[in-house]
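This is the structure, below, for whatever I ask next.
Only one protein chain is missing from this complex, and each of the others stays in its spot.
Right, subunit A next:
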Amino acid sequence: MQLLKKIKQGSPGWFLLTAGIILLLLIPNLNIIINLFGKAGENWEHVRDYLLINYFQNSLILVLASGLLAAFLGAGLAWIIAAYDFPGRNFLSWGLILPLAIPPYIGAYVYQGMFSYTGPLQTFLRNDFQLQLSQQYFDFMNIRGAIFIYTIFLFPYVFLMTKAFLSRQSASLLESSRLLGKNDSTIFFKIILPLSRGAVVAGSSLVMMEVLNDYGVVKYFGISTFTTAIFKTWFGMGDLATAVRLAVMAMLVIFVLLFLEKLLRGGRKYSYSTSNIRPLSRRKLKGSKKVLAQFFCYGVFFFGFLLPTIQLLYWSFLSRGGELLGTLNFALTSFLTGGGAAVLILTGAVIVATTARMSSSFISNLLARITILGYSIPGAVIAVGVLLFMLQLDQIFLFLQTGFGIEINLVLSSTLVMLIFAYAVRFMGIAFNSVNSGYQKIGESYFEASRTLGKGVTETFFKIDLPMLKPALMSGFLLIFIEIMKELPLTMILRPFNFDTLATKAFEYASDEMIYRAADLSLVLIFFSTAAIYLITHHRRRKNNAVEN
């Protein structure tokens, strides 16, 4: 009876499926840790003695600086959007999410191209003002440049989380502080920031994970981090064992970060039951304050989205459309891969989340933790783990083939299966969270009503849960779809021969200084991401309005 109580009201099928999925998600990561005890690669000593410190330093500086700056930028903007009203606010409340539509590696080459000696800015200054400035003012290809790129394109994670948090806060909170005579900046620093600390830290840790995951920006700028080092030892030197050791080191950094996050978030959660509070009312801004708020918000929007997009459009215009057929081809690959993988991942996530909901809170927390693990581990590390796993499978197949004469012509380690599996390991957490928050919105009583009306768990799932989950599934699909469209490190490492997505091809062109060609592909990518963000935010908005009416 006690065991039954722990797994509560499930059916064994769901638990078995979930156990299988969880095992698959864990194996690549466990693989890495197990391999740590194997023989060190030939380059390991050299890497350890001369390079490791550098990787640590660079990775940490990038991660911490970007995380911190993004935290302030995102939280500040969220506060302005949540607490004030001014012309343009409605647009900005989703427009400020749009920098997420531009993958940092695209932003990096755009900014580099814009500010380079032959780029538009310097040419303009030279020709029209006879200004020859020292090149160091325009050099983006360094750590400072990378931090700028990460901050301006990733801060929306903090913005989104903080905004969502603030929108759930009670109006009386602000009103009482205002009545106590506090001015707005005091309120921001003394009340809003501490109160929304959890949300800000959560958003900022997403930024940090993304930074650690990034391959494109650092590679393009020539900065050595764990990710580039894993690429180099593996591809450049063919030394998988050393790559594994580096992956473990990167995981250590991650665990320190996760621990810090937990510490900073603090144990206490400040939350209200959502139904009975009066939401924050926005104060109308006038005069210079209005102009200042607009200037700031539009400025960030300009640098994070508008300027790079215009530059790309200009380049694309110069290339006269380039190779339209090639672009369409890569777009199709990205589309099919992203769409197909997203459906698969979402299916897995629905199974896990449904099981989690039928389980005790202990088990469902555990499931949530495990699924999100992959999102916090850099893509290059996951790639190493997945490749190890697939090589093992290949060996098993080979063994079966030679030992028993069974005909299985499967070489997993060079197929799309491997890549999609890796996507699943990395993005299952996002999918799980979407489905799970969908379930939380629905609540338990429909499920229970169906049960008391004589329907089992599985029938209830198909007749009640699934139809009601539709909006959550839709936004989950879009989220994963754009993540996969933008994904670079996993795809670069694990793709089959001659397999190119918009992301990999754009990055390749940009690395080869074929900026015009990269521009076409980047624009297609940004277009899809923007459309997805629009759909997600505006769908939510419509629904919120419907509830309020």
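Just so we're on the same page, a residue touches a chain if its C-beta (ideal position, glycine included) is under 8 Å from a C-beta of that chain, and two chains touch if they have at least 3 such contacts; residues count from 1.
Here, contacts and distances are computed from a predicted model.
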| item | value |
| --- | --- |
| Name per UniProt, for the chain absent here [options: "ABC transporter related", "Fe-S cluster assembly protein SufB", "Acetolactate synthase" or "Iron(III) transport system ATP-binding protein"] | "Iron(III) transport system ATP-binding protein" |
| Touching the absent chain when the full complex is considered, from A:Ser185, A:Ser288 or A:Ser445 | A:Ser445 |
| Given A:Leu68, A:Leu306, A:Ile420 or A:Met468, the one touching the chain that is not displayed | A:Met468 |
| Where the unshown chain meets subunit A, residue by residue | 1-2, 4-5, 8-9, 445-446, 448-456, 463-464, 467-468 |
